[in-house]
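What you see is the complex with one protein chain gone and the rest in place.
Our next item is chain A:
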Amino acid sequence: MLFNTFDFALFLPVVFIVYWLFKRSIKIQNVILLLASYFFYAWWDWRFLGIIILSTLVDYLIGLQLGSESRQLKRKILLWGSLILNLGILGFFKYFNFFIDNFKDAFSLMGAHFPDYTLNILLPVGISFYTFQTLSYTIDIYRNQLKPSKSFIDFAVYVSFFPQLVAGPIERASSLLPQFKRNRSINHSDVSEGLRQILWGLFKKMVIADNCAEYVNIVFNDPGGQSGSVLVLAVILFAFQIYGDFSGYSDIAIGTARLFGFRLMQNFAFPYFSRDIAEFWRRWHISLSSWFRDYLYVPIGGSRGSLINQIRNVFVIFLVSGFWHGANWTFLFWGGLNAIFFLPVLLRKRNRLHLDVVAKGRIFPSYNELGKIIITFIFICFTWIFFRARNIAAAFEYIGYIFDRGIYDIPQLDTLISTKMLISLIGLMSLIEWRGRTKLYALEGLENSLPQFPRWSFYSILIFIIGMYMYTEETAFIYFQF
């Protein structure tokens, strides 16, 4: 079930009402959430429910064993059991064909030929997200940072909690699991904040991301037939597409969870206002970046040790992060490119230069800040070409076309929404996000800064913009494929 569908618009209020009818019993509430989450997931394909249930069951049992086991060797075996099972399932569904294809290609270069072994594998939606969520649970118990959940229901609903099941934020057990064990309450502020965040997420997804996608798809499917300026604009629009899509999803997920009395972590902190690549990666897909930092980067040494080790660690985390996004060399290349851009910042020890929000306490950034923001954005856009391209050769071809053709003409493309209109809408989004850049999301706490009439008018206008300019074909969220 997609957040931006009529189905979800019916599903959410029904679950919300049933859930709060039982506000005196957290056990019943958790069962309701579990059933709703499985229903939500089964809406795509009920067969994949088996994988979630298997993963949940195994990690629940391993968690209990880890909690009661003091022998280090056995604890290690249990942890590896969890890692092998979870990463094995993920690896099979996501990477099997990639490895087989590349294995065959490598051997064919040496003259050996193998029959076709690729399987027609359907990738279960959100598998990368819930796998990492369950892994954090067993690793934290192994590290004695978390007590195992005694209740299977609590753990199962932690793994499958529908707002963030298919595209995050990837919640840590230490943060989310305790919330299933305590009484939840809801007040007017929670409802209005939740709905406001959902509204903002829908705007970013349905108006910005989906309309950008139409333009981007046309250009990336036929870059040879476009002018240089159209190609450049398509890259910039892809930057907003992926941001609107993924941060929009996160906003809807966080807002939805809030309606049920849960607080999820911030996943995007206005990344395109970053002044360098290090700041960008602290602000983009925070739940994944911090997951890799805590469970991969720090354990292998992080920014400690020799220069060689530091460089290696940076490449490891970015390449793994790239590979997490998909079984394609483009993602690895994208990860590697980010590592190359990140290294100078790290080696000059300037990676923690911009910890605070840009232009704090001021309305406008300084010229220096603006310049840094633009340069960082250009770097990021350059990496997105590899992320979006069909393969690496196509990405280089795309870059070649940009420089081959004139980039000074006004970009024009025949899309359902006019280019001028689309750019105006992106400008509107950027202004609102700039205004709210110190908050957890752009519209947070709006009721404290605006009286009711202008505030309600603003929401209504936003709803009107969604109604008038949303892309009308149903589109899935990009990050579902990861």
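Criterion: contacts are C-beta pairs under 8 Å (C-beta built on N, C-alpha and C of every residue); 3 or more make two chains touch, one makes a residue touch a chain; residues count from 1.
Here, contacts and distances are computed from a predicted model.
Student: For the chain that is missing from this picture, which UniProt protein name fits: "Biotin-independent malonate decarboxylase subunit beta", "SGNH hydrolase-type esterase domain-containing protein", "Heme exporter protein D" or "PDGLE domain-containing protein"?
Tutor: "SGNH hydrolase-type esterase domain-containing protein"
Student: Residue-wise, where is chain A in contact with the chain that is not depicted?
Tutor: 6, 20, 186-188, 191-192, 195, 416-418, 420-421, 456-457, 459-461, 463-464, 467-470, 472
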